[in-house]
Structures are given as structure tokens and as C-alpha cells.
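Removed from the display is one protein chain of the complex; every other protein chain stays in position.
A, B and C are the chain letters, set down in written order, and residue numbers restart from 1 in every chain.
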Amino acid sequence: MRLHIIELVYLAAAMGFALSLKWMSSPPTARRGILAGEIGFVLAIGATLALPGFTNEGYIYIAVALLIGSAIGVPLGLLVPMTAMPQRIALSHSFGALAAALVGTAHYYLETTHLGKFELAVLGFEMLLGFLVFTGSLMAAGKLQELLPQRPIVYKGQNATNFAVLGAALVLIIVLVFQPGATWIVPIIAALGLAFGILLIVPIGGADMPTVIALLNSYAGLSAAALGLVLNNKLLIVAGALDGTSGLILSIIMCRAMNRSFRNVLFGAFGAVDETADGEAPTGAIRSASPDEAAEILKNSRLVVIVPGYGMAVAQAQHKVRELADALAKEGVEVRFAIHPVAGRMPGHMNVLLAEANVPYDQLYDMEDINPEFPQVDVVLVLGANDVVNPAARHNKGSPIYGMPILEVDKAQTVMVVKRSMRAGFAGIENELFYDPKTLMVFGDAKKVVGDLVNEVTGARDRVSL
Amino acid sequence: MRLHIIELVYLAAAMGFALSLKWMSSPPTARRGILAGEIGFVLAIGATLALPGFTNEGYIYIAVALLIGSAIGVPLGLLVPMTAMPQRIALSHSFGALAAALVGTAHYYLETTHLGKFELAVLGFEMLLGFLVFTGSLMAAGKLQELLPQRPIVYKGQNATNFAVLGAALVLIIVLVFQPGATWIVPIIAALGLAFGILLIVPIGGADMPTVIALLNSYAGLSAAALGLVLNNKLLIVAGALDGTSGLILSIIMCRAMNRSFRNVLFGAFGAVDETADGEAPTGAIRSASPDEAAEILKNSRLVVIVPGYGMAVAQAQHKVRELADALAKEGVEVRFAIHPVAGRMPGHMNVLLAEANVPYDQLYDMEDINPEFPQVDVVLVLGANDVVNPAARHNKGSPIYGMPILEVDKAQTVMVVKRSMRAGFAGIENELFYDPKTLMVFGDAKKVVGDLVNEVTGARDRVSL
Amino acid sequence: MSADIIITNLFVFALAGFLGLEVIRRVPKLLHTPLMALTNALSAIALVGSLVILGHAATTYSIIMGFVAVVASTINVVGGFLLTDKMLRMFKRREPPAARTQPESSS
Partner (left out) sequence: MSADIIITNLFVFALAGFLGLEVIRRVPKLLHTPLMALTNALSAIALVGSLVILGHAATTYSIIMGFVAVVASTINVVGGFLLTDKMLRMFKRREPPAARTQPESSS
């Protein structure tokens, strides 16, 4: 009886998860979505604790573990700056995956004798996936946090190695299926999974990390679902399936936006390798301007479009940017924000940053909506964006980003680019836009430069209003 | 083993059903949707026939039954005119429901001894629902086909009677749960279900039938799902659930469009009764015109909006209407169609008819899109529509349709109404629009009138082109 | 039947219902009549159950009931699909294609 009530509570929890994703479909309902998800988890945990067979010491351990977990989780959730979001997400992925992997392993050792072929196969798959996502996510986090080299690390026979490792793991799983008692196999599978996770990420450039993270998310979902199959726990299955599809869709969307073949990313390295080959470097003189010159031009224009990029995130310049937009608006200048789907390091990265700075989200324009309008735009202010405004994507077949849809800022009357140097963006390629005669480079840290611009503009207004 | 393969085939079939509904989300994919649904059914039938325990005579019976069913189904599917669609759908609902009810009953008698409490309860509910939908759908079909009186039949103590019947049935189900062996109960439940189906529809006006049909559809889905619970057949559960929600959503949409409280319809009669009370009848002179006068006006205008209604369906005038639209277009007149969500007798009824007449569907405008434009419209041609253009819905609090969103044709420069008489529409109420000084009545059968209009317009063109 | 099975089936029911809500909500007004026809066909899924009853041909009663059930639901299925198909075949769009009835992009 009790078991059945628990099952029903699980059902409620599953519905809660589904609702939480459904409600993410619009900002007004999104908060409710979180609530639904949280309720789902509370129900899930409560019901689980009500399961029979828990020992008293077990409950104590659980209490301690939950406390420790929360103690670490709360700061991780609240203190991490928005700019560190991608690595933050990657990191906590690794935790979830680790848990899944360990549960699978423990289950194997506890139930060894009672496991059927199907369960063993799924279990092996689940452990492999779990450990793989664990190290993979750690690697991804490291690369994004720049603890590890961003650039792809490639060596001869790389694919061979990867396939070998993967193959070995699969073979061992098959062996396990037919020799359930061969407990020595499991640690090896685990080791191979851990190794494969690393090998898989090593050759992938930083620019692909977000895609990889979404993909790892979907793997994590799969392993959760697999665990659910083994434990015959439908809640795990549902949550895993929802999670898996979501990760999958997000990575597909990202690939589209960067027009990378999904296959490439799906198999991680295997193909992403040539990502960083340079197109022929553009040359010529560049025009640079000082903030006060820039401010002059800005406040004498009718329509200004601000294109934020990863640089704004690094510089934490979003609040200053908001001030600038307001100041210009006061000057009677119309200001819009153009958001490239993969600007920054996560899908929607810029949206979150600008939201943090209280920029109303209906002031942000998607690429499709704004591109046709650039010819009417007086000034485009490119703030620490680079690849997403690189015209090479349109015409330079040699360029690695060729074909990726970009914000066509070079169609505007004037382009101002705020960045610290001539250094390349994440894709690691030159950007001819900077050499375009209509382009003005304003060198410096985004936050600093924008701050100056604000002062110039407002200062100017004060004089006027005398 | 075999059983498991069958289960997997059922899973595939279920996915097919889900896909078929998903693909109905746009005309280009809709055809594919049908295919998915058909494949789903083929798989379902094939897998079922592969189940063990079928006797040879059984297979023979099945073959015969399938043949007979198809022999009747084909003409029913191909020959029924589009105008008879609602009753057609109601009719075939009754068949499906009958099948569900009979299967439930037979299952009870075959398994009496092995049935648990839960199954008995669900089974009772399933039978009640099935038989209820059976007679209910027949009634609805009858009313729509005008074999039965359209007007609600109300008598004192009606609700009491209905509740009594329903209550009795529920009580008997409870008894059955505790005395599985009491086989005498089942026929009574069946009888009560059949009776309740009739009682439920009797007091509902014809205008509510389509809503009722959608609702019965959703009930049918529920009973299928219930059957699935009893037979532990997940395919039935999935199909039933999909079906149930779809019917539910459609009826809610219809209620919104006619702003009837959903509760009213959900409990059928219970409340719909006052539907036909008249608002105060408008009076005054009416202006009527002959087809040739009308044609004159039409072809000298720039923008004409055609508002089709149930009358067009009755008169089968859709093809002529298309001709008229083309003829006017040749005269340089811009022609649009304004479709009210509940024009006709089914949601989307007009869309189907006009599609049948090859009117491209992007020439049809939804109410929300066209309403703001009426002030710029020279002539609105109201073709056998009535309630959906009745201004009383906007201002006459007394009117039963008060608050129902309508096509605001009275805002246009000129309104032409084509109908046979001054008789009321489905809601059975007067329409002040006909007495509006800017309105011209063109009396006659829609097909005939529109035919004349076409001749006038084209004829005129020929003269011009001499 | 064991309560586990019942609960699993409730899971299936809940998920399918949720899925139904999500997909049906996206069907444009334009296609509501075909949708009704299609779901009408689907509602005859009881055919599966009918086949089992008739196939076992256990008792005269069950044979009669099963026979009627199979015939009835077959009518519903066959008729329903033919009808829906017939309707949909009529829906045409004028060139150049307009976007208003397209599904929104997956992003």
C-alpha cells in the first residue's frame, strides 16, 4: 500500500517536472516553472525517504549528506557571477553525473546476483555514460574557466585512441552481461568512462564548449533514464527523458546558429578538429577613436544598435551599458540591442546579462528581426563581440565560420567596435570588419570605455540644459 | 517473447497516433499526420491478430466483420457531403462508443470471477460512459440531421431525473464492485447509460450540438482509456488519453468562441436551457435588393469581404462563391473571406467548405485579424451567416448571445445579406443588422443568388471588354 | 491485477494526456474540422479490444458482442480516416506560400 502511495507521489513529481519545463515557454510563467520543479523535487525526496528498508544510521547519513550538499549548493547557486555561468553549469553537471554513476555502481555490487542480462547491459551503459559525463563536464568547466588551455589539443591517431577506449568499454559491458559475477570488470568500465570523458573534450575548442555542455546535459539525462530502467523507477525515467531531449534540442539549436554539423559535435572531437584553421588574414589601416569622439557621434545619431558579445560579459559591463542606453534615450536617440543567438558563451547568455542590468527584454532584438534594418542604422556599437559580427562568415569560403549566420553590422552607416586589442575572438580568427573604412575601433576594457561614453553623453546633456 | 514483440509494436502504434496529432499543426504536414495514424492502426490490428488464444473460427468471424465494417465505412467516409460533416462525425462516434461499451461488457462476463475491485469500478465506469456516448451521439446526429427537433426539449424536474438516473448508475457500479458475481447488475447499468445519453442531449439546442460532439469525443476517449486500464493495454490508454484531451480542448475553444460557460456544456443540459430566450426584437424598415443591383455595387467597390455562414453550407454554394471571388478579382476588386470560429456547425466548418471549392487558405482571415479592418471595407457580403454577425452580441445584454465575439460587419460601408427569409439563425434570435439602414437584404437561396451575381459580374465584364 | 500495473498505467495515461494537450493546442483553427475527424477515427481504438473478444470466440454472447463491436469500430476507423484524408486533400495554398499557417520554428 505504502509503496503504491509513494509511486503516486512520484507520478505527481514527474508531472511537476514536465510542467516546470512547459512553463519555461514564456518569462511571465517561468518563475512558476521553477516552483513546479522544486515541488517535484520535494515530493520525490519525501516519497523516497518514506521507502521501507532505510536503517536509522542510513537516515543519519542522509541528513548529514543533504546538509553538506546544501551548504555547498547554496553559495554555488547564489554567488557565482553571471559571466561564469557556463562553467558553473558544467561543474554542477559533473556532480549530477557522478551521483548517477556511483548509484549505478553501488547497485551493481549490492544486487550482482539478482541482475538480468538486460539490466546488466543498461547498467553498464549507464555507468559508462555517467563517468564519461563526470570527467567531460569537469574538463569543459576547466576550459571555460581557462584553467585548461582553450585551444583544441590534437595529436596523431587521436580518433583511433578514442575509438579504442570506447570499443574496449563496450566489449567489457558485453562480457559483464554474460558473466554477471565478474566484479573486476566494473572498475575498469568506470576507469574507461572517466578516461573517455577526458579524451572526448581535449580536442574540442573552447568555442564549442557550450554546445558540448548542452550535449553532456542530454547524456546525463540519458544515464538518469537508464538508471530508472534498472531500478524500475519511473520518476527517474521521466526526468531523464525530459532532460535528455532538452539537452539535445539546445545543442541542435546552437549548432544551427553556428552552422556546425550536428554530427561533428555529437561525436565531440571527431571532426571539430579543423575548427581553428585561419582564413587569410585581412590587412589595411584601422581607424581608432577616443571615447569622447565616439560619444559625439553617438549622441548625434537617430538610431543606435548595441551589439553585445562575450567581451561585455568578461568586463561585467552590462550595467554601464544600460546607463549608456538610458543616457542616449534622454538625448532623443533610439537605442536597440541586437542579440546574436550564440553571442557570449551560452545560448541566451546576453539576454541574461542585460536582464540582470534591468534592460527590458522587449528592447532586445533577435538576429532575424534586426538584420534587415541595419542599412537604416546610423551607428552600431559592437561591445566585445567579434565572431558574431565577422563578415567573413558571409563570403570567405576559407574561413572556419563560413556560413554561420551573423549580425550584418557592416551594412550600417558607421560601426564602432569596443575591445581591448586586435586579438581574435573565440573562433580564433581575424575579423576584417575592424579594417572596414566605416569602422571605428575604440580600444579598452568594455566597462571602462562605456563608462566614459556615459559621462561624455550625460555631461554633454548638462551643458545643453544650462 | 511474442507477447513482448507485440507490446513493442503497440508502442510504435501509440507513437504513430501521437505523431499524427502533432502533424495536424499545419496544412503542409497534416497529410503526413493521417498516414502516421493509419500506420498506427495497421500496426495495432496486425499485432492484435498475432496475439495467442485466437481460434480459427474467431479469425473467420474477424475477417467477415472487418469486411462488413469496411464495406460500410468506405462509403460513409467518401460519399458524405461536407455539409453533413457534424452529424457524420457524431454518427461514427456512436459506433466507436458502442464497440467500447460492448467490449467492456463482454470482458465482464468472460472474466467475472477474476476481476478485482479496481477493475470492476473502472469497468462499470467504462460501460456507463460507452453506452452514454453511444445514444448521446446518435441523438446529436439526429438533431443535426433534423430528424429530431432542433429546439431544446425541457420539462419540469428535468435535472432531478437526470441526476437520479446518473446516481442510480453510480450506486449500481458500487454494488458491482462489492458483489462481482451480481451479473444482473450489468444490463441495468447498460440500460441506464443508454437512457442517460438520451436524457443528456434532449434539452440541448441544436446550436450546442458541435460542442456536445467534441465533448462526447472526449468522453469516448476516456472510456477507451478506461478500457485500456482494465485490459492492461497501454495502446488503448495512450490513444484514449490523446483522444480525450483533444475533444476537451476543442469543446473549450468552441465555448470560448460562443462565450458559453464551459461548465454549462460539460454538464450538457444543466444550464444550457435558457439558451433560446429572445432578446427584444428589433423593428423598422428593411432594404432589399435584386442580384443585379447587388452585382453593380460589388464590382464598383475596391475591397469586398465575404462572410460565409451555415447558409452557404446548406445551399452548397461554396463553389459558386469561389467563382464570384474570381470574377470580382478579374474586375480588380480585392476579395477576402472572413471566417468566424463558430460559423457553420463545426469549428473550421467554413474552412473545409471553401477548401473544397479550392479557395486558397491564405485568403481566409480569422476574426481577430479582419475585425479591425471592417471600417475600410466597402462591401461585406454576408452569405447565409446570421448569429456570427449579430451586433446584439456587442451591446444587447438581454440577448442570449451577448458577449460572444462576432464579426463586426456593421462597421463596414455597406452590408449585403444573402438569405432566404427573415428567419432567425441557430441561436433562434432576431438580428438587428438586417434592419440597419446600411444593410441590403438579397433574398434567395445562397447558391442561386451567388450564381446570379457571378453572371451579372462576368456578363458585365464581357460588355466592357467589347 | 496488481496495483503496480495499475499505477504504471496511470503514469502512461498522465503522460499521454499531457502530450495530447501540448500537441492539440498547436492545431490551427483552419484544421479543426479535420482534427475532429481524425480524433474520431482514433477514438475507435476499442477495435483492438473487440478483435480480442471476437478472436477468442469464447461464448455465443461474446461472439455476438465481439462481432458487432468489430463491425462498428471498423466502420468508425475506415470511415474516419478516409474522411479526414478527403478533407485535407482539399486544403491548398496560393503561391507564393504565406507563412501564417506554418508551425513556428523550433527555437
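Basically, a contact is a pair of C-beta atoms (placed from the backbone, for glycine too) under 8 Å apart; a residue touches a chain by one contact, two chains touch by 3 or more.
Just so it is clear, the model here is predicted, and its values are computed rather than measured.
Engineer: List the displayed chains that the omitted chain touches in the full complex.
Structural biologist: So, spelled out: the chain left out of view touches A, B, C.
Engineer: Looking beyond the chains shown, say which of B:I45, B:I72, B:V212 or B:I249 touches the absent one.
Structural biologist: Final answer for the missing-chain contact: B:I249.
Engineer: Tell me which of A:V202, A:L364, A:L407 or A:V450 is the one touching the absent chain.
Structural biologist: A:L364
Engineer: Sort through A:P180, A:G197, A:P341 or A:G428 and give me the one touching the missing partner chain.
Structural biologist: Once the missing chain is taken into account, the touching residue is A:P341.
Engineer: Across the whole complex, list the residues on chain C that are touched by the chain not included here.
Structural biologist: Residues touching the hidden chain, for chain C, are 5, 8, 11-12, 15-16, 18-19, 22-23, 25, 28-29, 104, 106-107.
Engineer: Which residues does chain A use to touch the chain missing from this display?
Structural biologist: Within chain A, the residues that touch the unshown chain are 14, 17-18, 20-22, 24-31, 33-34, 37-38, 41, 44-45, 48-49, 51, 53-55, 57-59, 61-62, 64-66, 68-70, 72-74, 76-78, 80, 82, 85, 88-89, 92-93, 95-100, 102-103, 105-107, 109-110, 116, 118-119, 213-214, 217, 220-221, 223-225, 227-229, 231-247, 249-250, 253, 339, 341, 346-349, 351-352, 355-356, 358, 360-364, 366.
Engineer: Need a quick check: the contact residues on chain B for the chain that isn't drawn.
Structural biologist: Spelled out for chain B, the touching residues are 4, 7-8, 11, 14-15, 18, 22, 234, 238, 249, 252-253, 256, 341.
Definition applied: only the chains that are shown with their structure count from here on.
Engineer: Would you identify the chain whose C-alpha centroid lies closest to the centroid of all protein C-alpha atoms displayed?
Structural biologist: C
Engineer: Counting C-beta pairs in contact, which chain pair ranks first?
Structural biologist: Highest contact count belongs to chains B-C.
Engineer: Would you kindly tell me how far, in whole Å, the mean C-alpha position of chain C lies from that of chain B?
Structural biologist: 16
Engineer: Averaged over CA atoms, how far is the centre of chain A from the centre of chain B? Could you give it in whole Å?
Structural biologist: Between these chains, centre-to-centre, one finds 47 Å.
Engineer: Where the centres are mean C-alpha positions, what is the separation of chain A from chain C, in Å?
Structural biologist: The computed centroid separation for chain A versus chain C comes out at 40 Å.
Engineer: Give the residues of chain C touching no fewer than two other chains, as numbers and ranges.
Structural biologist: Residues 3.
Engineer: Could you list the positions in chain A whose residues touch two or more of the other chains?
Structural biologist: none
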